[in-house]
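Complex shown without one protein chain; remaining protein chains in place.
Chain IDs A, B and C follow the sequence of writing; residue 1 opens each chain.
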Amino acid sequence: MTLGVWLIGARGNVATTAMVGARAIDHGVTDTTGLVTAREPCARLDLPGVEEFVFGGHDVRTEPLRERAAALSTDGVPPASVVDAVAEDLDHIDDRIRTGTAVNCGRALELAGDDLLEDEHSLRGVVERIQADLTDFERSHDLGRVVVINVASSEPMPATPDRYDTRAAFEAALDDDDDEIPASSLYAYAALSDGRPFVNFTPNTGSALGGLEELAEARGVPHMGRDGKTGETLLKSALAPMFAGRNLHVMSWEGHNILGNDDGLVLEDEENQAGKLASKGGVLDGLLPDLEHNRVRIDYTPSLGDWKTAWDHVHFQGFLGTEMKLQLTWEGSDSALAAPLVLDLARLAAYADERGEGGLQPHLASFFKSPMGVDEHDLSKQFVTLEAYVEAHAGDGPTSVGERDRTADTAGAGTKPEADE
Amino acid sequence: MTLGVWLIGARGNVATTAMVGARAIDHGVTDTTGLVTAREPCARLDLPGVEEFVFGGHDVRTEPLRERAAALSTDGVPPASVVDAVAEDLDHIDDRIRTGTAVNCGRALELAGDDLLEDEHSLRGVVERIQADLTDFERSHDLGRVVVINVASSEPMPATPDRYDTRAAFEAALDDDDDEIPASSLYAYAALSDGRPFVNFTPNTGSALGGLEELAEARGVPHMGRDGKTGETLLKSALAPMFAGRNLHVMSWEGHNILGNDDGLVLEDEENQAGKLASKGGVLDGLLPDLEHNRVRIDYTPSLGDWKTAWDHVHFQGFLGTEMKLQLTWEGSDSALAAPLVLDLARLAAYADERGEGGLQPHLASFFKSPMGVDEHDLSKQFVTLEAYVEAHAGDGPTSVGERDRTADTAGAGTKPEADE
Amino acid sequence: MTLGVWLIGARGNVATTAMVGARAIDHGVTDTTGLVTAREPCARLDLPGVEEFVFGGHDVRTEPLRERAAALSTDGVPPASVVDAVAEDLDHIDDRIRTGTAVNCGRALELAGDDLLEDEHSLRGVVERIQADLTDFERSHDLGRVVVINVASSEPMPATPDRYDTRAAFEAALDDDDDEIPASSLYAYAALSDGRPFVNFTPNTGSALGGLEELAEARGVPHMGRDGKTGETLLKSALAPMFAGRNLHVMSWEGHNILGNDDGLVLEDEENQAGKLASKGGVLDGLLPDLEHNRVRIDYTPSLGDWKTAWDHVHFQGFLGTEMKLQLTWEGSDSALAAPLVLDLARLAAYADERGEGGLQPHLASFFKSPMGVDEHDLSKQFVTLEAYVEAHAGDGPTSVGERDRTADTAGAGTKPEADE
Partner (left out) sequence: MTLGVWLIGARGNVATTAMVGARAIDHGVTDTTGLVTAREPCARLDLPGVEEFVFGGHDVRTEPLRERAAALSTDGVPPASVVDAVAEDLDHIDDRIRTGTAVNCGRALELAGDDLLEDEHSLRGVVERIQADLTDFERSHDLGRVVVINVASSEPMPATPDRYDTRAAFEAALDDDDDEIPASSLYAYAALSDGRPFVNFTPNTGSALGGLEELAEARGVPHMGRDGKTGETLLKSALAPMFAGRNLHVMSWEGHNILGNDDGLVLEDEENQAGKLASKGGVLDGLLPDLEHNRVRIDYTPSLGDWKTAWDHVHFQGFLGTEMKLQLTWEGSDSALAAPLVLDLARLAAYADERGEGGLQPHLASFFKSPMGVDEHDLSKQFVTLEAYVEAHAGDGPTSVGERDRTADTAGAGTKPEADE
């Protein structure tokens, strides 16, 4: 059964890098370093192979993948030789990318010159178009399952997310063409209501609304988010427990991120930055409840291209009032760090869906800055949860046909019967 | 029941800072920040209070504690005002410090001008003198229990520790005045054979010989070590699991430590440095089995006084062969970091001894660079073990008199009947 | 002849540290490390001794110096023992500090609760009160000369400084109670029109208006500014010439400053931050004309107290398009760095005044982020100018009575006859 991986923001850096990487693994020109699911213990699960993924997606941009990949390779990731090796594959994927929606996506995206003025009469119309694109993708490529993963740019947060706390409220807002429902939540609704797993790798809202969680639960569809934990925040979630465990009092934690890609440009817009900063800041607040001062800066430094440098300055107090410091600088390629996690999540979401494990996926918490439904931010403890999940499933072997009935129905009907019906 | 805490290296920086700190807590001039046992969950155990500790110890140096504390306070730890507040207490402790032994302690200590030429006819004589000092300490102050903690300077490692793999072999070597048995192991033998808990906070050999482990097991005495995990290695044990968990390939991890205290001076001696470096390096080897290059440098920089700065440079490879970097600098006061752990270990060793939990103490692994009997170096997982221990004991309440019989015997007899007799 | 040193912002951290330091040198409890004039070649000039300075000043705050100094000493600078040694001297200086003006000083100072509502009927009235305070100071202490140095907090920049391009225009604005003339310029006018040297150590406007430069020139009074070059910018002015000299192309220079004192708090106010950032940024623009991206962030991190940490990230391109990086972190006490320069400038301004060297003082450029009348920002070249000045004056010996006529008149009359009369 072939897995379809549908990426929202398919022409962006993370998506491009993920697709190049998966194809490069298939061609044998790169290895699986960076893929969590390629190491023990996850490697023991019977997960779909990344080399067999069929990619498609939505984007508001039109730049061919081959060009995006070539542009990325000038910063070294992916290497030019790898891009060459998969260039034809990228052309094929290009044909499977449909025009996305940037409804309610904020000023920054508009300024970026993206075309927002589509023939979108209504939010319902947008949702239907998304669903039609997904169904068409599934049928055209004879896919056994389609996982939807959001890797689009930052968008503004809705001012009052509580308004969408139930499925009924969310759907009423849809009917009213509510102008605060973000695009990411439209994608989530479109996917979940058709029984397709949805993973939100961005800080955007996505499925993190009460109404959408209710929907996913009711349909028995796995979903998870949000905001991939790739760089500085990953470090924080590894380091902060050290201070807590040793009863060291962190007085201030300053983080300064500089980056030169489109994400940096979009984040210069304060409206779009709010969600990102909340997500990054929240990790420390959870791990260090006594933290007095916690600030994260994100600045756009064009010369860095797709690379990010983060400087963290941790000022803490130990025994006898002794003030001490930890400083760190992290120089990473966001795309290189994020891309393999996108592939991991596609594999793990498909695996859960195959087993009928709907709703939130707390064992995936280690992948996210703001893991939905999980309070634990300690990276090692999050890894333990993942290991326990693997332990509980390893040796399951491929699921039997019977277990996959639900999926089979879906493939036939285009919609999945709700679990509670 | 009052707890006696006997420190080997009692006039050193760590010991002095620990004693100043405990007395300062008693006087209410500092708080318990930095004490692991003062935070949840350990705070739920019925541990002996640090403010009631009676301190004593051995040292080959003669500098009064008040002077050492004053010298330390010029580097800010402990603060001068705190030293003033406890100065009289330090004078009292001075009276309880006996001349130690530096037998087989290496050239560096000799060069430091310490007096090695004592009237020590034989190793057995040295052991007996140590035991007599401990017994005298216990009786003079009417102590319910004495915990022995080694915080002395680095000494050379025995070339062939396997020679002492059984208790019989160790004792035979004692009888032969073997010139490779390090002083730390003489202290360990003296303590354990009299039924006193022994904690080795240094990289020295201490009780880490097969023969001494056998002895501790036989006598049912708790012992643990070695090498307190206070700074750069603490960081490594928090960070390295992040790389492993994300399947990121660390190509090289360079660590450079500069420090200006006596430890730095002693470590300039290569013979003495070997043990330290082995201990520091081992943490990464355990956590990152594929690590290609792992070096730790320790250099003496006089201007830093009792402060240590560590620079770590981690060069790693992620998805698509992308090379990335993490650099960190850690500026810490070794004494401020180590001292509260010494107090923690005294409390936890006494607690275990009170409950008859003899032998190695794996739940204390998080305190050590080279935790005896424990392979796990992941700091968070080590904390989980400690938390599980607390969970299993919390609510136990104070131990009954009956349970303490074994100890009572000891107090009377000066030796503890062996468990297998 | 005794030198009076009048500090605007006399109760602030820099002023307090400067006064504590000068008195401590007199008491022999500290040395002259950090004083540029105490080293070769400046040491060869016959400068007034800092141990003989008589201090006075203006401030809108009322906190006693002894308390400010004690508060500073909790961050270690000055040390508590030094503060103790000079505490009585500080009490005497307290009696010589008059209430200052915060006219047009911006919202931040108002929010800080400072008292702006004085019985100041008019700007002319403010100027006259300042002048009366200075004359009174000079007479009461029988001073041969009074140098005025501005070390107050940041204030907003006037929107159109060109409006004050001539002395006539400035004075007309004064008469009109123009609400954009900043307090620092009122102080400058008060000093210069009475023939008193004026040094502006802050980023504020001070004497940097065409009308005030004209006045200083006409009166033959030395003045100089602005914005003491103490930390990160000092480093930049030492490092940037290296890149230029080697034809290395700096693509981006990011600077992030975190500090915890009142300056940091005041600078959180964007209106007040503008002048500071312009001054800091200008150094690089001058030294690296091809610099593509130059940003300076200043953030308030309370736990740092009077200490500042700066992280600079320099991304540059060399031969064959090679991209390389320099990162640096600077941990300095702003007060410790600034205070000796304030003393240096008092000595050098008095020396110039004694020799009738009126107008701008380009040989003092190395002391300032935005040296008035000087385009050269290369620190070494600025030092060369200072050395050349010393070379030209060394061996002059004390000035004769005849040369000091102008000063003598002043002392008698309270005002100095204008040079062009």
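We take it that a contact is a pair of C-beta atoms (placed from the backbone, for glycine too) under 8 Å apart; a residue touches a chain by one contact, two chains touch by 3 or more.
Being a predicted model, the structure only gives us computed values, none of them experimental.
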Checklist outcome for this item: Among the options C:11, C:249, C:293 or C:347, the absent chain makes contact with C:249
Checklist outcome for this item: Contact with the hidden chain, among C:54, C:199, C:336 or C:390, goes to C:336
Next on the checklist: Considering the complete complex, identify which of C:10, C:36 or C:151 is in touch with the unshown chain.
Outcome noted: C:36
Next on the checklist: Contact with the hidden chain only, please: which subunit B residues?
Outcome noted: 251-252, 254, 256, 258, 292-293, 295, 297, 299, 301-304, 309, 311, 313, 315, 323, 327, 329
Checklist outcome for this item: Had the left-out chain been drawn, it would touch subunit C at residues 17, 20-21, 24, 30, 32-36, 38-39, 76-79, 82, 234-235, 238-239, 241-242, 244-249, 317-322, 324-333, 336-337, 339-340, 366, 378-381, 383-384
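FYI, only the chains that are shown with their structure count from here on.
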Checklist entry - So how far apart, in whole Å, are subunit A and subunit B when each is placed at the average of its C-alpha atoms? => result 45
Next on the checklist: Give the residues of subunit C touching no fewer than two other chains, as numbers and ranges.
Outcome noted: 329
